[in-house]
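The structure appears below as C-alpha cells.
All protein chains but one are shown at their positions in the complex.
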Amino acid sequence: MLKVGVIGCGHWGPNLIRNFTQLRRSDVVLVADLDEARLKHMKGLYPTIETTKDYRDIIADPEIDIVTIATPVHTHYKLASEALFAQKHVFVEKPITASAKEAKALIVLSEKHQRKLMVGHTFVYTTAVRKMKEIIDSGELGKVYYINSQRLNLGLFQQDINVLWDLAPHDISIVLYLLDQEPQTVSAVGASHINPSVEDVAVLTMKFSDSLLAFIQTSWLDPDKIRKMTVVGSKKMMVYDDVQPTEKIRIYDKGVEGPKLYDTYTEFHYSYKYGDIIIPKIEGTEPLRTELNHFIDCILSNKEPVSNGRSGLYVVKILEAAQKSLDKGNNQVPIAEDHGL
Amino acid sequence: MLKVGVIGCGHWGPNLIRNFTQLRRSDVVLVADLDEARLKHMKGLYPTIETTKDYRDIIADPEIDIVTIATPVHTHYKLASEALFAQKHVFVEKPITASAKEAKALIVLSEKHQRKLMVGHTFVYTTAVRKMKEIIDSGELGKVYYINSQRLNLGLFQQDINVLWDLAPHDISIVLYLLDQEPQTVSAVGASHINPSVEDVAVLTMKFSDSLLAFIQTSWLDPDKIRKMTVVGSKKMMVYDDVQPTEKIRIYDKGVEGPKLYDTYTEFHYSYKYGDIIIPKIEGTEPLRTELNHFIDCILSNKEPVSNGRSGLYVVKILEAAQKSLDKGNNQVPIAEDHGL
Amino acid sequence: MLKVGVIGCGHWGPNLIRNFTQLRRSDVVLVADLDEARLKHMKGLYPTIETTKDYRDIIADPEIDIVTIATPVHTHYKLASEALFAQKHVFVEKPITASAKEAKALIVLSEKHQRKLMVGHTFVYTTAVRKMKEIIDSGELGKVYYINSQRLNLGLFQQDINVLWDLAPHDISIVLYLLDQEPQTVSAVGASHINPSVEDVAVLTMKFSDSLLAFIQTSWLDPDKIRKMTVVGSKKMMVYDDVQPTEKIRIYDKGVEGPKLYDTYTEFHYSYKYGDIIIPKIEGTEPLRTELNHFIDCILSNKEPVSNGRSGLYVVKILEAAQKSLDKGNNQVPIAEDHGL
Partner (left out) sequence: MLKVGVIGCGHWGPNLIRNFTQLRRSDVVLVADLDEARLKHMKGLYPTIETTKDYRDIIADPEIDIVTIATPVHTHYKLASEALFAQKHVFVEKPITASAKEAKALIVLSEKHQRKLMVGHTFVYTTAVRKMKEIIDSGELGKVYYINSQRLNLGLFQQDINVLWDLAPHDISIVLYLLDQEPQTVSAVGASHINPSVEDVAVLTMKFSDSLLAFIQTSWLDPDKIRKMTVVGSKKMMVYDDVQPTEKIRIYDKGVEGPKLYDTYTEFHYSYKYGDIIIPKIEGTEPLRTELNHFIDCILSNKEPVSNGRSGLYVVKILEAAQKSLDKGNNQVPIAEDHGL
C-alpha cells in the first residue's frame, strides 16, 4: 500500500484525495494546506487522514511514498524539489513549473534520486483523447494538416498566471501527445481586460514541420463553455467536443485533394470527398482515476509515466515561448531542442 | 428605371442579375462574361437581357447607369476604373481591389466623376448584423472587450487568392461596421496544405486601442460549416451564429468584473454575473436585396453608401497587413492612417 | 413531350409548375385557378403558359396528357374523376381524396381508362426515406418494434381539414412505405383550440401485427419546428430528423434484449448494447423532381407508381379510422381489408 501526502487541498486537491483514497493500492495519510478551514473540511470527509499547516511535515514523514502537489504554480518547483530530495515520488499539477529551467532541474533531480516525476496532464488519460490518438496513429485521417482547439468559458480561477498558463496546458499536452513531436516555433496574441496585468483571452499558434499547425484559443470571458478540438487530415477529419456528455468524437469522411500534377496556367481542379460521419462509442471513465492508477503502476513496475517530467517540460517551453511572443509583438518564437537533457 | 450592366456571371453574378431584375427601380440590360455557356444559361433564365463576351460593350453603352463587377479580384481595379471613367455608378464585389493603392485610386476616381462606388460587403446589410450594431451602440453590452469570429467550412473556391482574402472580408467588414474604428495593428498566422502557394487556414488578429481585440479564424478545410461571432462586453456578451436558420443572435446577461480598487497583496476578488439569455426575433430578408436597394437609394438621393469605397479600402488595408504578417513571422503590422485621402 | 395542365396554383401548385417546366420530358401548357391575381403572377413567371379560371378548359383540352390537382381536399375526387374520364393521367396532391370511398372510385376509374393515378406522397421520394427503407429491408435494425414520429410547428394552413388530415398523410405514407403493411387498428386523441371545430393537435397510433406500433404526433401549435421519426428495432435504432440540413439520419448500434428463456421466480436479466453511431451521407436532391420524373417514367413505360391510387387509399382509410376514434372516445378502430378492390 503506497502512502500518499497531499500538499494543497483547494480547488483540485480534493479530487486527488478522493481518488488516492478509493484506489486499492494507495492511501492518503497526510494533507497539508495553509487554510485551516479547508483542512477541517477534508478531515470531516475523510476521518482517517491527518492534516497539517506545514507541508514540511509531509516531506519529512518517512512513511510517505508519494507527494502530490496541487498548489499555485510558482510554488511547484520548491515543493517538488524538496520532495524528490527526500526520496519521494512526485505528482505535480499542470503546468509542472513556472519555467523550463525549473522543469529541467526537477527532471535531473528525479533521475538522480530514481524517483518518478509525473505531471497532471489529465486529458491525456481520457478515453476520448486515447481514441483520437489511436485513430491518428492508424493513419485513418491521412496526413494531419492542422489542429484547431478552443477552450473557452466564463471563469477566472487564477491570479498568479494568465489564461494561457491556466488553460492551454490541457490543449498543448493533448496536441503533443497526439502528434508525438515538438513545435518549431510558437506565436501568441492576447489581451487583458479584467486584471490589467493578466491576459484573459489569447490565441497560441504552434508551427510544426511540413506546414502542420496547431491553433489554441483560450478565454476566461466567453459566454459559452466550449471545449472543442478539430483535427484536419488529408483523408478524413475529426472533431472532439468534450462538452458533449457521450458523443465526444466525430470522424468525418470528408476531404479535399489538390491534383497530383498541375499546370498553373490551366484550370486547377480540386477533388472533394463527402462521406459518412461516425461517432465511435467511448467508455466514460474518470480520467483522474486512470491517471493515478498509471502513476502507481509506473512506481511499482519502474516504468516511465506517459506524462512524465519531459512532457511537463515540453508544455512549459511552449508556454514560455508564447509568453515571449505575447510580450513582444506576436512574432514567432523558436522552440529550442534540449540537447542538455 | 436604372439600367444595369453586369460583368461576370459565374458564382455570384446570377444573384446580382436576379435581384436587379426583380427590383422595381432597376433593370439588367447587358451581361458580360468570357464563358459563352454561362451567358446562354443566363439568357435562358432572363430572356430580355442581352449578353456579350466583351465587357467593353457594357462600359461603352451610354444607356447603362450602373456597372456591377463580380469577377476575380485582380480584375476589379481595371474594370471599376474604366466604368467610373465612363461615368457609371459602380458596384464591385468584395474585396474591392487587390491592394490598398488600387482602392484609393478608385475612391479618387469616383469622387472626381461624382459617381457612387459601393463594395459588396453583404453581411453589413443583414438584419442580424444590423441588430448587433444596434445592441452594441445602445451600450447594452458595456465596453466591448473582444470579438471572436470563425468562418470555417469545406470548400475551395478561389485560385488567385488565399483563404484570408476570400473569407475574412466578411468578418472584417462586420467588425469595422460594429466597432466604427480601424485597428492599430494586425497580425496573422496560417499555412497552405492543398495548393502550396495559397494559405487554406489562417487566423487574423486585429488590435484596436484600449486592449480591444478581434480574432478572425478562417478555413477552407473544416468538416463543419461554422459562421460564428462572439462579442464580449463588460456588461453582457453576444453570440451571432449565422448557420442557425432563425435563432441567429443570443444575448447573455453574463459578465466578470474585477474590483474597482485592489491591493495586489490582498486577495483579488472578481464578481461574476449570470442571468437570462435573450434570443431576439430577427426578420429574415434577403440581404443582397437590401444592399442593392440601398445602392439605388444612394444613387437617386446622392447619399454615401454604408459600404462605400472607404469601407472597401479599410478592409483591403487590413488584408494587406495580414498578408505581410503571414509572410514574415506573424509579427504585428501597423495600419497606417490615410491622411492622403 | 408530355403536356401538363395544372389545376390550382395557390400554395403547392407553383412547385408543380416549376418542376414540370424544368423537366425535359414535360411541359406545362395550361394553368387553372379561381384567383385571377395568382394566374397573372404565374404568367409573369412563365410567359409561355396559358391560364384560365375554368378548370374544365384543362379537362377538355385534347392536347393535355397529364392533369395535376393541387386544390382543397374536398374537390380532389370531382376533379380527378373528370380528368380520368377524359383519358388524362392524374397527379393529385395528398390526401388523395376526402374519403376511402372516393379513393376506391378513382382507382376503379383509372384502371378502367388505363390511365396512371398518382398521389403526391412526396416524402416517399426523398433520399432520406429511401435510405431508411434500404436500411430496414437489409435487416440491419432487426425486427422493427415501433416507429415514433413527430410533425410539429407553428402554422395553420387549412380550414377545411384538421391537423391530422393536413400533416399526418406525410408520416402515414412514410410508415406504410417503410413497413410495407397496413395497420390492423388505429386510435387517435386530439383537441381543438383555435378553431372550435378543427383539431389543431393530435396523436394517432397505428397497431400492426405482432406488437408493432407507430405513433404519429401532429400539431399546428408547437413553438419549434420538429420533423422527427425514430425507428426502434431489436438490433439497432434509427432516427430521421428532417429539420437537419445534412445529417438527416443517425443509426444507433444500441439495443436491449430479454433473455431467451427465463423463470419469473429468478432474476430477469436484460442485455444492453451500446455501440457506434453512424450518420450516413445522403445526397440532397429535390424530392418533387424525383417524384414527377417517376410519374413520367410510369406513364411512358406503363409501370405502376410507388405512390399509386392504392397508396392514397391506404392513407385515407387510416385518416378515416383516426377521425372515427377522435370523434368517439379514442378507442381503437379496425382497418378493414379491401376485398372489393
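Chains here go by letter, A, B and C, matching the order in which they are written, and residues are numbered from 1 within each.
Criterion: a contact is a pair of C-beta atoms (placed from the backbone, for glycine too) under 8 Å apart; a residue touches a chain by one contact, two chains touch by 3 or more.
If you're wondering where the values come from, they're calculated on a predicted model, not measured in any experiment.
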| item | value |
| --- | --- |
| Chains in view touching the one left out | B, C |
| Of C:Tyr77, C:Phe91, C:Tyr125 or C:Tyr252, the one touching the omitted chain in the full complex | C:Tyr252 |
| Touch criterion as defined above, residue of C:Asn15, C:Thr127, C:Asn148 or C:Asn293 at the omitted chain | C:Asn148 |
| Footprint left on chain B by the chain that the document does not show | 247, 253, 274-281 |
| Residues in chain C touching the chain absent from view | 145-146, 148, 154-156, 159, 187, 189-195, 201, 203, 205, 207, 211-213, 215, 217, 219-224, 230, 232, 234, 237-239, 250, 252, 254-258, 268, 270, 272, 274, 329-332 |
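Definition applied: only the chains that are shown with their structure count from here on.
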| item | value |
| --- | --- |
| Touch-based graph of the chains, sorted into line, ring, star, complete or other | line |
| Whole-Å gap separating chain A and chain B, where each centre is the average of the chain's CA atoms | 38 |
| Distance between the centres, which are taken as Cα means, of chain C and chain B, whole angstrom | 44 |
